[in-house]
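Note that one protein chain is taken out, while the other chains of the complex remain in position.
Chains here go by letter, A, B and C, matching the order in which they are written, and residues are numbered from 1 within each.
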Amino acid sequence: MDIKKIIESADRFENEAVEIRRDFHKYAESAWTEFRTTAKIIEFLQERGIQVLYGLDVVDPEYCFSYPDKDTIEYHKKRAIEQGANPEIVEKMQGYTGAMAIIDSGKPGKTMAMRFDIDCNDLDEAKDEKHKPYRENFASVNAGCMHACGHDGHATIGMLTAAILNEYKDQLTGKVKIVFQLGEEGVKGALSMVKKGILDDADFVYAAHISAPGTEGTPSICAAQKGSFATTKIDITINGKSSHAGGDPEKGNHAILAACTAIMSMYSQIQNGKGNTRLNVGTIQGGTGRNVIPEKCFFRVETRGSNTEAEQDVYDAVLRCVDAACRAYGCTWSHEIKGRAVTAEFDEPLIHAIMKAAELVPEFKNISESINLHGGADDFAYMVRRVQEVGGMGCYMALQTEEAAGHHNSYFDFDEKCLIPGVKQFLAVTGYIMEHGVEE
Amino acid sequence: MDIKKIIESADRFENEAVEIRRDFHKYAESAWTEFRTTAKIIEFLQERGIQVLYGLDVVDPEYCFSYPDKDTIEYHKKRAIEQGANPEIVEKMQGYTGAMAIIDSGKPGKTMAMRFDIDCNDLDEAKDEKHKPYRENFASVNAGCMHACGHDGHATIGMLTAAILNEYKDQLTGKVKIVFQLGEEGVKGALSMVKKGILDDADFVYAAHISAPGTEGTPSICAAQKGSFATTKIDITINGKSSHAGGDPEKGNHAILAACTAIMSMYSQIQNGKGNTRLNVGTIQGGTGRNVIPEKCFFRVETRGSNTEAEQDVYDAVLRCVDAACRAYGCTWSHEIKGRAVTAEFDEPLIHAIMKAAELVPEFKNISESINLHGGADDFAYMVRRVQEVGGMGCYMALQTEEAAGHHNSYFDFDEKCLIPGVKQFLAVTGYIMEHGVEE
Amino acid sequence: MDIKKIIESADRFENEAVEIRRDFHKYAESAWTEFRTTAKIIEFLQERGIQVLYGLDVVDPEYCFSYPDKDTIEYHKKRAIEQGANPEIVEKMQGYTGAMAIIDSGKPGKTMAMRFDIDCNDLDEAKDEKHKPYRENFASVNAGCMHACGHDGHATIGMLTAAILNEYKDQLTGKVKIVFQLGEEGVKGALSMVKKGILDDADFVYAAHISAPGTEGTPSICAAQKGSFATTKIDITINGKSSHAGGDPEKGNHAILAACTAIMSMYSQIQNGKGNTRLNVGTIQGGTGRNVIPEKCFFRVETRGSNTEAEQDVYDAVLRCVDAACRAYGCTWSHEIKGRAVTAEFDEPLIHAIMKAAELVPEFKNISESINLHGGADDFAYMVRRVQEVGGMGCYMALQTEEAAGHHNSYFDFDEKCLIPGVKQFLAVTGYIMEHGVEE
Partner (left out) sequence: MDIKKIIESADRFENEAVEIRRDFHKYAESAWTEFRTTAKIIEFLQERGIQVLYGLDVVDPEYCFSYPDKDTIEYHKKRAIEQGANPEIVEKMQGYTGAMAIIDSGKPGKTMAMRFDIDCNDLDEAKDEKHKPYRENFASVNAGCMHACGHDGHATIGMLTAAILNEYKDQLTGKVKIVFQLGEEGVKGALSMVKKGILDDADFVYAAHISAPGTEGTPSICAAQKGSFATTKIDITINGKSSHAGGDPEKGNHAILAACTAIMSMYSQIQNGKGNTRLNVGTIQGGTGRNVIPEKCFFRVETRGSNTEAEQDVYDAVLRCVDAACRAYGCTWSHEIKGRAVTAEFDEPLIHAIMKAAELVPEFKNISESINLHGGADDFAYMVRRVQEVGGMGCYMALQTEEAAGHHNSYFDFDEKCLIPGVKQFLAVTGYIMEHGVEE
């Protein structure tokens, strides 16, 4: 395999990379509604003769956290088509976004899986001349939808990586799987793809996230982006009973008081010797009228933990406190998990191989081993854990570049000069391991 | 004065009473938006040559609890005109509903004031053949607006009482003031009329509420409807500061936690040796996103007390607890009083005069002295207190009749056979006291 | 029957009344430890040939709220004997105080029951020259024990009433039962006597409490002292699990946090449309060390209600909230009822008979029908309810006299001039009803 040549061949996509990225940026779509994005990816791959699985072939509908209602799905399918998606492909998706390219060399070898997330944030993009996407006319046209976390870049990198690997298919061994994951924001989508089994034969899985610069210039690569937290996103509904607050207060079951009691007691149970933890009650809504004992209260909770065990303790405390408070006030309750991520440990041998591979990418100003990015969460960890369960390895890289503002900020933008180096790094890692394997 | 004749003269309005009431019922208007209702009353009175004050002549704008924003006012003025209100009168109201008829005999004597409330409830009326207003086609056409507390009947009784007293003006002594009060529901309007000073010369003030039957058949009259609670309706807004719940929780000021703490502590401070009390937090809304420390939380509170002093203690506790909780969480807060009522003691001599007068109304199956209707509130108490302050007396009667469902219920309806006896009772009380005074 | 003579015969006990009362005052004994007091009463009655039941003949040990441990009982038996109790009688009590005299006329007739409570308060008596019992050397010699609620007077009145009725036994009809109740303070004792069945044959039961003056001079009598609250005294123990607060906080179950949560939520559930209510958490104690998750928390609660149903709701809420909070924190709990009283309605015919009878007592400056003494509680209500259940009637009088300070105050004292009129009133009521019955 002529790795250097394969890597160099990425250079000719420099303009196309920017075009693809800006197209995705302009038509940003959020979790479970990435119909246009997915259709564009599928079309791109199929035009190149690449095998693509999508729809119910890559998603298990039982594990779709926060999957929207039918009307929302239909609305977004229609919008995707109006914004240029191929209607036939959209229809074949059966309501489920996400896709996986498979490039099978036909030769024996390892199965190399890569993951690229494709969804945007729920955010209005800045309309401001200071903001380059606005100035250069590729800001999002979809209200409440903005790529403020670089997934437009990730999708682009994945597509070009697939195109190039496919060109050099005859030089490859084993099999390559390129996963385009729906709904990473809110940690909604990864588990549904994992549960479908698409990684059950993978030997390696890796991904990269566009990330703020380190101290040594950009673009740079960091092999292992650590510190992700486990998290669960939980919607809680408390059902009480209404009665007249003046006349018969004792006949009601006060859903707001049950919620307040639950909230106060869950916050008092987050200390954990196993790891650092977080709890937030981010929204609350309850009651219908001032003079009525409120019969309903709804609130959104998230728990986090520096490891899955600590997070599980906090999660358990949340449900235990809701249940208890409901008993205190004679209420009932239900909950829905709207997103969930675990933590994962990355494999040292893979980390070292990634660092070696990065040396093949001339643009990188620096190659580092690991960085700690506390407090965030990424459901890619489900993929890492699954591949580890079946005997493989996983790792999550940081592709460090200049950024115009923090992630999830309406002024977020990244330096597109990282795109081709990003593609090269995926080519490098894939090729390096095919040739050299990893040292255990 | 030939009281009997005056009273009997009401009989000829039997059909008109029903017509007026059904017209008001169909075009129900809620607090501060009773433009059509007020205009119809003014027109009716002016057509009969009765002096009417309205708009800023009867309302002090500084004391208008829950007065809506400009757009809302304009919207309802427009609707009123579309639904048949005289546009000129609507314009002259200057944005303020409510009116007062004055019938001045020109002779020396007492000033007799009566109050009739005219607003509806915030409620969708039942659309059901079982429900007579729907079956007979006078159910409310205004969404979210329904006369479910009989104020359509009250307004009707007031208009006819005015018309008849005006006819017999030469037999009267002193002066009669017939107050059509806006916004009794939510106890929003009475204080603004009292503060305008329209009752500062009154010797007596009385009112009647359509009420459920007693044990002795209907219609009946009860001289003193006691047990009203003092109440305050308070909107609370807590302002915190947002931050990322995972990364920098300590940089935020959690408005929902401040609200929960405030709520739990205010509920623990309602016990009162001075009287029975009530507190309700009826609605809550806060936060923007699950993973953001919420920067705002809004909740609606009401306090009640079997006397004004006890209610004041609970009210003070509410604000004290909100202030304290905000300090605990580094938040700030503001509040708005959306409605308020005090309690009033009724005057024994007036109660006895009312009972005597009731003997002149042949329809009454029963005349009782007092009834206890706990837990409710009526801002008529402000009028009673004001008249007592200037040396007069006040009382609140219950006009007992058949009712199809409880007050504030979407199936509420009352037996229209109570309307004429209601008119007669106001005529009787007014005439009786003009002739005999009250025995102190 | 020569009622007047019987009543007049009380006058000769004026000095003895003061002596007995002062003796009891000096050797004050609190709930379940009234061994000396009970023994003195029994001796007094037996010396006069009156039949007396006591010990397990008048108390059902299953219903003894707050019954002390063995050592406490033995300690107080010993003290009683040292302070002059007849050791033989003390032994025969079998650890249970309280007694009942029975005077059976042998003739047909009603069974008239009276109740006199005999226990003192848990209080140190004022040692101050201003305080007459101290000045005249009959202040309590028992630390923490003081008759600050007049039960020394009640016991005296009961003994003399028994003595006189026994003298005139041949003039009586039916049967008289004079109950000397242990442990009224803290509402501990009455239920145990009721459950023993000693009132199951009573037609009437009445009692009187020494009370503050009305407006018309003293001594006076008020037939019905209303407004007592139902109450339950509950001890709660929460059991958690300790762990190191720094190292393994999640391994502990925090009993203090469970208590705080329970307390805050129970206070938010006391509003009741059925009646006025009260809740108090009067004491709390928990934890062993600052750096240990506390494994135990104990607190004392009392609930009150203006009727038994409302009080029951609050009581239920207390236990429900404790149970719920313990679930939230993984704790367990237990509770013990330390005292309990219900409310009772008094019978109109008996009230009228009592007022009639009072006319026979020349000392009374005033005879009134009823007085409202809110917020307190008296387990005499169990006796009234029981007699009503078996078809009889009950009432609780107020014997109004001058008092040096409020009840339960260390300076409390009452004017001993009320004692003989008190005896006369019991004689009068008993005699009047024997002769005239009550008018239903």
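The rule we apply is simple: a contact is a pair of C-beta atoms (placed from the backbone, for glycine too) under 8 Å apart; a residue touches a chain by one contact, two chains touch by 3 or more.
Note that the structure is a prediction, hence the values are computed from the model and not measured.
When the whole complex is considered, the residue among C:M112, C:A126, C:M159 or C:C260 that touches the unshown chain is C:C260. When you scan C:M1, C:A212 or C:V292 for touch with the missing chain, the hit is C:V292. Only one of C:P61, C:G84 or C:G247 touches the chain withheld from this view, namely C:G247.
Set against the missing chain, the residues C:H151, C:R278, C:R340 or C:K424 yield one that touches it, C:R278.
In the full complex, the hidden chain is touched by subunit A at residues 264-265, 267-268, 270-271, 273, 276-279, 374-375. Contact between subunit B and the unshown chain involves residues 247-251, 254, 257, 261-262, 264-265, 268-269, 271-274, 310, 313, 320-321, 323-330.
The omitted chain makes contact with subunit C at the following residues, 229, 231, 233, 244-247, 249, 256-257, 259-261, 263-264, 267, 278, 280-294, 297, 299-302, 304, 338, 374-377.
By our rule, only the chains that are shown with their structure count from here on.
For subunit A, the chain whose average C-alpha position is most distant is C. One inter-chain figure worth recording: subunit B and subunit C are separated by 48 Å, centre to centre, where each centre is the mean of the chain's CA atoms. Separation between the centroids of subunit A and subunit C, computed from CA atoms only, is 71 Å. For subunit B, residues touching at least two other chains, in rising order: 264, 267, 278, 374-375.
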